[in-house]
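Pasting a structure below so you can have a look.
Of the protein chains in this complex, all but one are displayed in their positions.
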Amino acid sequence: MMDNKDTLNRLKSIAGHVHGIERMVEEDAYCIDVIRQIQAVQAALEKVSTRILDNHLNSCLITAVRGDDPEDRERVLKEISEVFATASKI
Amino acid sequence: MMDNKDTLNRLKSIAGHVHGIERMVEEDAYCIDVIRQIQAVQAALEKVSTRILDNHLNSCLITAVRGDDPEDRERVLKEISEVFATASKI
Amino acid sequence: MMDNKDTLNRLKSIAGHVHGIERMVEEDAYCIDVIRQIQAVQAALEKVSTRILDNHLNSCLITAVRGDDPEDRERVLKEISEVFATASKI
Partner (left out) sequence: MMDNKDTLNRLKSIAGHVHGIERMVEEDAYCIDVIRQIQAVQAALEKVSTRILDNHLNSCLITAVRGDDPEDRERVLKEISEVFATASKI
């Protein structure tokens, strides 16, 4: 349903980044440098989220909104609203 | 198109909150207390945004997705993706 | 303690921005345009917060860390940690 390959590559790169931060901590890196790397990972995760949502809007959402099941449509719209609310918070 | 009255009341309350912070600054309030009040305003703005988006999803979005204009539909979906990306960043 | 004049000007401009958003809502502006303006206000508030924190670090924090009162120092450091945690969330 998603452009899985690109998403997967990004997630693998993010996991590699987190493992790199683990090594920094093991080697007693400077706190601020560690925080900056964590913030870089957070920015990368935001990009992945936005891409997945983009994909979701252009597939599942369209199907649900055009479909005949009002409950399904409401659920899909509610989910988007919820991930937006959470994205605003974190 | 939106539940204007509730949104308007929230925005008026937020503007009042900002004016209150102005007074705190004029009276040399403690920096951290000012920051906390600013953060409270930010949280209130997030709630307003989420409500407006919620409303938008349940009106304009449905109309556009069900409509016959593919350009209009793409525009509406792109806008939602963009405000999501911005919400993730700020 | 803060560079009050600049902070005050920024807050006045932000309050004016919020009043402008109220008018948009009264005039039934397009939801997404309203959300974008709210996001602009949020970005402006972040800048004010960062400036105030900056000022705080260079005044109150230095005084507290160099002072003789360990409780005062701990309080000031804890406050900074707390506003950082909240800033990360909102």
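A, B and C label the chains in the order they appear, each numbered from 1.
We adopt the following convention: a contact is a pair of C-beta atoms (placed from the backbone, for glycine too) under 8 Å apart; a residue touches a chain by one contact, two chains touch by 3 or more.
Remember, it's a predicted structure, so these values are computed and weren't measured experimentally.
Colleague: Quickly run down the residues of subunit C that touch the omitted chain.
Modeller: Interface with the chain not displayed, on the subunit C side: 46, 49-50, 53-54, 57-58, 61-62, 65-66, 73, 77, 80-81, 83-85, 87-90.
Colleague: For review purposes, identify every residue of subunit A that touches the missing chain, sorted by number.
Modeller: Those residues of subunit A that touch the unshown chain are 1-2, 4, 7-8, 11-12, 14-15, 18-19, 21-22, 25-26, 28, 30-32, 34-36, 38-39, 41-43, 45-46, 48-49, 52-53, 55-56, 59-60, 79-80, 83, 86-87, 90.
In this section, only the chains that are shown with their structure count from here on.
Colleague: Mind checking the centre-to-centre distance between subunit A and subunit B? Centres are C-alpha means, answer in whole Å.
Modeller: The answer is 21 Å.
Colleague: Calculate how many whole Å lie between the centre of subunit B and the centre of subunit C, each centre taken as the average of the chain's C-alpha atoms.
Modeller: That gives a centre separation of 17 Å.
Colleague: Taking the mean of the CA coordinates per chain, how far is subunit A from subunit C in Å?
Modeller: Whole-Å distance between the two chain centres: 27.
Colleague: Among the residues of subunit C, pick out those that touch two or more other chains and give their numbers.
Modeller: 90
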